[in-house]
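Note sheet for the following structure.
One protein chain is absent from this view; the other protein chains keep their places.
Let's turn to chain A:
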Amino acid sequence: MDDIRILEPEGLDALIAALHERGYRVVGPTVRGDAIVTGDIYAASDLPQGVGDTQQAGAYRLRRRDDDAYFGFADPAQSTKPVFFPAEEVVWRGRRDEGHFTVERDAPKDQAVALLGVRSCDLRAVQIHDAVLADRPFHDAHYVARRDGTFTVAVACGEPATTCFCASMGTGPRPAATNEQTGEPAYDLLLTEVMAPEHRFVLEVGTERGREVADAFDTTRAGQEAQQEAIAVSDAAAARQTRGINTDTIHDVLRASAESPRWDDVASRCLACTNCTLVCPTCFCTTIQDTSDLAGDNAERHRVWDSCFSESFSYIHGGPLRGDVKARYRQWITHKLSSWQDQFGMLGCVGCGRCIAWCPVGIDITEEAAALGRMATAAGAAS
């Protein structure tokens, strides 16, 4: 769709208002405490204007920028994952009365979401969740209901952190216009924030309904040069990324690495704290918690995020099947970078780098992947 426009920074409020007028709950990056998180956006002033982030292995910090950029950070500490897939929700509530019981589901909130300023990595993560939780023989009905009718205003990334490696994963910094799996448009509107020579947004329209929204606020028409300028912002961001994973070989490397000595090495550092799976925008594992009142007549089933790093994750009568931390780390990285491909036709990592920044001991998925690759090659050469 060849509809490119320029949006002045002052126009962001009108964009947000246009979304509210159409009934959306607008959700985007906002500062809460010492981090940028995903939260409700009522006006442009809710965005992290002038705030940047510094992320490295085991560390995440906010900093003040010397400009007024709205999206001048890498990625929020928490992705959009909880918007459609909250950390806890009621699967159903039951009431028992004289031996009979009834089951009730909470009605989904009757408001569709507009994602404002979602990064390319996180946008791809939403597409991955669609493949995992919605486009399956059995779906997560709560997720499907929450996802229904989502309007997407994506942001092409101009400020990667040192932990980012989306370029190597093919998931950013500029989002692909279509979802590779479904062929559907990936966003309704795409913003690229340009800081020089003057602060403005290149706005690219991705869908008809995106055009309808874009027509509701002031923009000026622009041509291919504006798009080239936007692409240059993302290209520069990609060029600054130093981490990466070789996606051509990683699937087979992990297949061949089930008995690698590297697992002992990484297990000696890993605390099995589950941080990496909690911040990961694609991890989808959950467990069920049953609660009931004292008389046992009212019961609730809660679906809560779980992690393959917890010992109870693999528990069957008799004990956990993955008792050793090395087996759990192997499950995590093998799932992300190998078996996910077999299950869903795509890798389960978008290169957002959160697991690197939020690991208390700084374990780096790209470093582990590279080490496993080297050891697999060495073992292959030796045999």
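Remarks
We take it that a residue touches a chain if its C-beta (ideal position, glycine included) is under 8 Å from a C-beta of that chain, and two chains touch if they have at least 3 such contacts; residues count from 1.
Basically, contacts and distances are computed from a predicted model.
Taken from the listed names "NAD(P)H-flavin reductase", "Transmembrane transcriptional regulator (Anti-Sigma-factor)", "Branched-chain amino acid transport system ATP-binding protein" or "ABC transporter permease", the protein name that UniProt assigns to the chain not shown is "NAD(P)H-flavin reductase". Which of A:Asp3, A:Asp53 or A:Asp188 touches the hidden chain is settled by the complete complex: it is A:Asp188. Per the touch definition above, the residue from A:Phe217, A:Phe284 or A:Phe309 contacting the chain not shown is A:Phe284. Interface note for the absent chain: among A:Asp2, A:Asp34, A:Asp66 or A:Glu259, the touching residue is A:Glu259. The residue from A:Ser45, A:Ser292 or A:Thr377 that touches the chain not shown here is A:Ser292. For the chain missing from the display, the contacting residue among A:Gly33, A:Gly99 or A:Gly183 is A:Gly99, taking the whole complex into account.
Chain A meets the missing chain through residues 22-24, 91-92, 94, 96, 99-101, 103, 105, 107-108, 110-112, 114, 132-133, 136-142, 144-145, 148-149, 151, 188, 208-210, 212-213, 258-259, 284-288, 290, 292, 296-297, 299, 301, 303, 306, 308, 313-317, 321-324, 327, 330-331, 334-335, 338-339, 342-343.
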